[in-house]
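One protein chain is absent from this view; the other protein chains keep their places.
Right, chain A next:
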Amino acid sequence: MKTLLQHGTLIRYLSQGVEDITIAYLPRCSSSAVTSFPFHFSCEFVFRYTTQMGIKGLTKLLADNAPKSMKENKFESYFGRKIAIDASMSIYQFLIVVGRSGTEMLTNEAGEVTSHLQGMFNRTIRLLESGMKPVYVFDGKPPDLKKQELAKRLSRRAEATEDLSAALQTANKEEIEKFSKRTVKVTQQHNEDCKRLLRLMGVPVVEAPSEAEAQCAALCKAGKVYAVASEDMDSLTFGAPKFLRHLMDPSSKKIPVMEFEVDKILEELSLTMDQFIDLCILSGCDYCDSIRGIGGQTALKLIRQHGSIENILENINRERYQIPDDWPYQEARRLFKEPMVITDEEELNIKWSAPDEEGLITFLVNENGFNNDRVTKAIEKIKAAKNKSSQGRLESFFKPAANASVPIKRKESKCMLRSFKPEIEHKMFSLQLSNWSRPMVFGKLSLPIYNLGSKLCAFV
């Protein structure tokens, strides 16, 4: 189904499970712009992708109950900052969106997929060019509790593979596109390729003993990095003091980076960190099932009323809410509070160095069929960026101060999706603080996939 939609209608369609949508953004005054918005994606995919990762509905919960904890910043304002990035999540995104057309993906001569390298290379250069210092953190062994969730994902992938072969037989293009995306899996080889690429680029790589999210959070807590960038809200539950979303989105989408601060979240929700972890477990995390009928809002109410999961279990109406028989919430809590991470300085070895030009050419051009000129140009960019990163930030000299002035303009309601409340499935949207004085742009509703153009990806 393809149609032109307006803002509110889109959300309704998504919640009704309409499968493919072309979105057009209509500026208020011009109708000629209708054709200029080439944005096409499969919403079912969006649903699946976003509901799986991390804490269910947390963004929405925070937007409603702790709006001051989230702040939109320009990408450029992270100039000079050290940022820990969850690599596995990024690789997954790259495999899905970079250079894909139907079942075909970007490959080298030997037929091995190179989308992840392409994505990783370009996106990392973009970070370096804006003066950021990324540290990529790779997943280690998943904790036992997550295996259940992983098994679910595996079975979904198996189903998709079957669907895909069916679709291939009937040669239904849209179906092929849809199911092939679902069969995407990040393999060990993808990870190893990316690690090699990053090391050649002079970007530090950290191999987490277990969950990458937890390791990122630990780096941030130890002050090794300024913030954690991921799309997985788990980072907050692991206690990352500053957490960024949409940092890795392509610049073409012009989506501002959303910054969350754990301290402010706790302050605004008036919870302790332990209670916040309990809230996240109740809302639904990757480690254990949630209680049927308890979503984010109810969970918050219960936690505020009773203080901990134990107390809630004692006081809750067991007839109304069915508590799963085997509910390892204590184990999940322990994983959030004391995750397996490396803290040893030596072992982490976070250092940014000059790129290995020859190594990059050998790896990308000779082994993976990248265009030589483009790689050479990209290396120049890395070197230029290196020079840039010596620029200091003003905040390291001047500290923030309170401003006595009050805005003359009355602030309006800041959460634009709120008015659609009753009819939406919120899990997929990240609610962003919006500003009514700017035109309403579609980009405010951010969906973590992009640019599913049919062309094979142009480099750089």
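Criterion: contacts are C-beta pairs under 8 Å (C-beta built on N, C-alpha and C of every residue); 3 or more make two chains touch, one makes a residue touch a chain; residues count from 1.
One rule holds for everything that comes next: contacts and distances are computed from a predicted model.
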Among "DNA sliding clamp PCNA", "ER membrane protein complex subunit 3", "Rab proteins geranylgeranyltransferase component A" or "Mediator of RNA polymerase II transcription subunit 31", the omitted chain is listed in UniProt as "DNA sliding clamp PCNA"
Touching the hidden chain, out of A:Gln188, A:Asn317 or A:Gln391, is A:Gln391
Answer key for A:Glu112, A:Glu207 or A:Asp356 versus the chain not shown reads A:Asp356
Missing-chain contacts on chain A, rising order, are 71-72, 74, 76-77, 79-80, 130-131, 196, 199-202, 351-356, 359, 363, 389-412, 435-438
